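Quick one: the structure is below, and I'll ask about it shortly.
With one protein chain removed, the remaining protein chains of the complex are shown where they sit.
All chains are identified by letter, namely A and B, in their written order; residue positions are counted from 1 within each chain.
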Amino acid sequence: MDANMAVIGLLALPFIGAPLTYLADRLALRRGDQPRFGQWIALAILLLSLYCLSVFWFSSPLQQGTWVLVGSVALHWDGLSVLLALTTILLGSAVTLFSGSYLAEEKAHDKYFSLLLLMIGSIIGLGASNDLFNLWLWFELMAVSTYLLVAFYPQEKGSLEAGVKYLVQSAVGSVLILLAISITYTYAGTLQLDGIRARFSDLNSALWVAGVLFVIGFGIKAALVPLHTWLPDAHAQAPSGISAMLSGVVIEAGLVAMLRALMALGAAEIHWGILLMGFGAINMLLGNLLALRQHQIKRLLAFSSVAQVGYMLAGIGVGLAYQQPVALAGGMFHLFTHALMKGLAFLAVGALLYALVLSHRQHTPLTLEDVCGAAQRYPLASLTLAIALLGLGGLPPLAGFMSKWQILVGGFSAQTDASVALMILAGLNSVLSLGYYAPIVNRLYRHQPSEAVLRGNPVPNVMILPLLILSLGILVLGFVPSLMNPINDWAALSVLGLGMH
Amino acid sequence: MLYALIGVGALGCAIAAVITKRLLLSAIWLAFTSALVALEMYLLGGPFIAVIELSVGAGLVTVLFVFAINLTGEENTYHSPSVLKGLALGCLLACLALTGYWVLPPTLVSPSNPDTQPLATILWEGRRLDIWLQAFLIFAGALTVLGLLRSAPQETSHKEENPDGLP
Partner (left out) sequence: MDYLDGVTILLVVLGLVGIGIYTLMISRSLIKIIIGMQLMVKGVLLAFVLAGRISGNMGLGQSLALTIIVVDTIVAVVALAMAVRVRRRFGTLDPRALTTLRR
C-alpha cells in the first residue's frame, strides 16, 4: 500500500462504515436486541483508519505532502491534515469505546455511531481539502452530522434548546462563509486555495471583506468570544462522548478551516495573525472568568474550552503575525494535547455522570457538590479526571504544560511588545484557570462523599479503559513531548505556506 | 434595467415576507422571492439552476414550510419593540453600505480562463466529490430528522419498537 492508497482509504473508510453501523444497529433493534455491533464496527473502522494514517506517515515524501485529484477538486495531504486526522481518529476511537455502555440505557441509539463516523470522516476530509467550496461542503457535513448528536435527548427541554441554538448559529455562520466564498471566487476566478493565494497578491478591499466574513463564519464554530454563546449549552447538554468530540475536535476543525481560508487570502497574513492574537487574549480572559462562576462540571469544562482555544489562537496568531514557526507549532501541539486532555476530562466526568445520575434513569446535570469524595468509590475515574484537569491547568509533568510552554517560548522569541504582553497574559491566565481546576480535584479527594456518590452505581470497566489510554497519552507526552515534534513542525510549515511546493 | 426591476421585486417580496405577521403568508412571500431570484438567474444565463431553484426553492421548500406550519399551528408572532428594530436596522444598513462600497467590482469583464466545459461535465466529472458528499449529507440529514421526530410524546411512542426508557 503506497501513500496514495493510504489517503484514499483514510477518506473512504468512515463513509463506508457509517451506513454499515446504522444498518447493524437498526436490524438489532428490529429484532428487539440491544444494538451492539455498531460500536465494534465503528471501532474497527477507526483502527483501520489509524493504520492507513501510519502507512501514509511512513511512506509519504515529507514536506511535500500528497496530492489526490478527484475530478477537478484537489485534496492536499500536508502536515495540518495529518495532525487533524490523527487527533480526530485517536479521540474518536476513545469516544467510540466509551459510548457503548454510556448509551446502554438509551435503547434508541442506532443513529449515534453512524453520525459519529460521518463527523469523523468529514473532519478528516476538511483538513485535506484544497478547494474552497469543497472545504465548506466538508464543514457543512460536519455540522449537519452533529445537530442530532447535540440534541440527542429531544424529549429533554435543555437538550432541545441547546440543539436549536447550535443549529441556528452554525447555519448562519455557514451562509456567511458562502458569501465570502462567492466574493473570493468573483475576484480570484478560481477556487483552489493556492491559486487564490497567487491571485490575491496585493491587498484590496474585497480581500478584507471576504477575510472578515471567513473569520465570523468559521469563528462561530471555533468559538471566538463574542460568537461562543452556543458552546456552553451544546457541550453541557450533549452526551459526554459527544461533548468530548465537540470540545476536542469540532471547534479545532473550525479553527483549521478558518486557517486554510485565511491562508488563501495570504497577502494579509500579518494582519490576520494580529486579529487572531486579539481574539486569543479575549478568549483566554473571558473563558476563564466565566468558568470560575460555574457550578455544573460540564458547563465549567465548556467554558474552559473557550479559554483553551484562546491559547491555540495566541500561538497561531503570533506564528502568523511574526512568522514564528515555533509559536505556530506550539499552537498545533496545544490543539493535539487539548484534544487529549479535554476529551479525557469530558469522558471521565461522563463516567461519573453515568454512575451517579444516568444509571438511575435521571437527566439532571452533575454539579460540583455531587462529585465530593468521589475518589473513595471511583478511584480510577477520579484519578484520570484529576490528571486531565491538572494537565489543562498546565502543571509541569503533564502534556498541557509542554504545549503551553512551547507557545510561550515562541511568543517570547518573537520579541515584540504585543507578543510578549500576550504571553504574560497567557501565563497569568494559566494561574487563573487553576482557580477552578484545583477545587474540583480538592473536592474529589479531600471531601466527605456526597449523597449522590454514596447512592452511585459502579462504572463498567469498558468505560474506564479509554480513560486510562488517554491519561497514559497525557503522561507520556508530558515526559517526552518531542514525540509530536515532527508532526507539529510539519503542520506549522504547511500553514506558513513554506511546505506547499 | 430588467435586472434592476426584477431585483427590486425580489427585495420587495423579501421585505413583505419579513413584515407580515402570519407565518403562512410569510412562507408564500418567500416562494415569490425565490421565483424572482430564479428569473434573475435565468437572465444571467443559468437556465439549469433557474429551473432547479424554481422547483426546489419555490416549490419543495414552500411545501415543507406549509407542512411545518400546519404541524406547529399558526401563532401570532410579535416583533421586538420598535426602538430595538430601528437600532438593528441602522446597524445593518451601515454594515451593508460599507460592504457594498468595498466589494463593488472595479470591472466586470475578467474571463480569465474562458475554456469552459459544458455544465454536465463540470457537475458530474469535475465536482463529483461534491456530489458524493451531498449524498452523505442527505443521509446525515435523514438520520437527524428521524431522530428528532422519533417518539414524540403520546403520538408515536407506541408505534415505534424502541420506546424511550426515559420519563
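We take it that contacts are C-beta pairs under 8 Å (C-beta built on N, C-alpha and C of every residue); 3 or more make two chains touch, one makes a residue touch a chain.
Computed from a prediction, not measured in an experiment: that's the story for all the values here.
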Touch with the missing chain holds, among A:Ile8, A:Ala44 or A:Ala171, for A:Ala171
It is residues of chain A that touch the chain not shown, namely 133, 137, 140, 144, 147, 151, 154-155, 157-158, 160-165, 167-168, 171-172, 174-175, 178-179, 182-183, 185-186, 189-191, 232-233, 236-237
Hidden partner interface residues of chain B, rising order
3-4, 7, 10-11, 14-15, 17-18, 23, 26-27, 30, 33-34, 37, 40-41, 44-46, 48-49, 52-53, 56-57, 60-61, 64-65, 67-69, 71-73, 75, 77-80, 84-85, 88-89, 92-93, 95-96, 99-100, 103-105, 107-114, 116-119, 121-123, 126-127, 130-131, 134, 137-138, 140-141, 144-145, 148-149, 152-153
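Heads up, the rule we're going with is that only the chains that are shown with their structure count from here on.
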Centroid distance [mean C-alpha coordinates] between chain B and chain A, Å
30
Across the complex, what residues on chain B touch chain A?
99, 102-103, 105, 110, 112-113, 122, 125-130, 133-134, 136-137, 139-141, 143-144, 146-148, 150-151, 153, 161-167
Report the residues of chain A in contact with chain B in the complex, numbered from low to high.
15, 18-19, 22, 29-30, 32, 70-73, 105-108, 110-111, 114-115, 118, 121-122, 125, 133-134, 137-138, 140-141, 144-145, 147-148, 151-156, 183, 186-187, 189-190, 205-206, 208-209, 361, 363
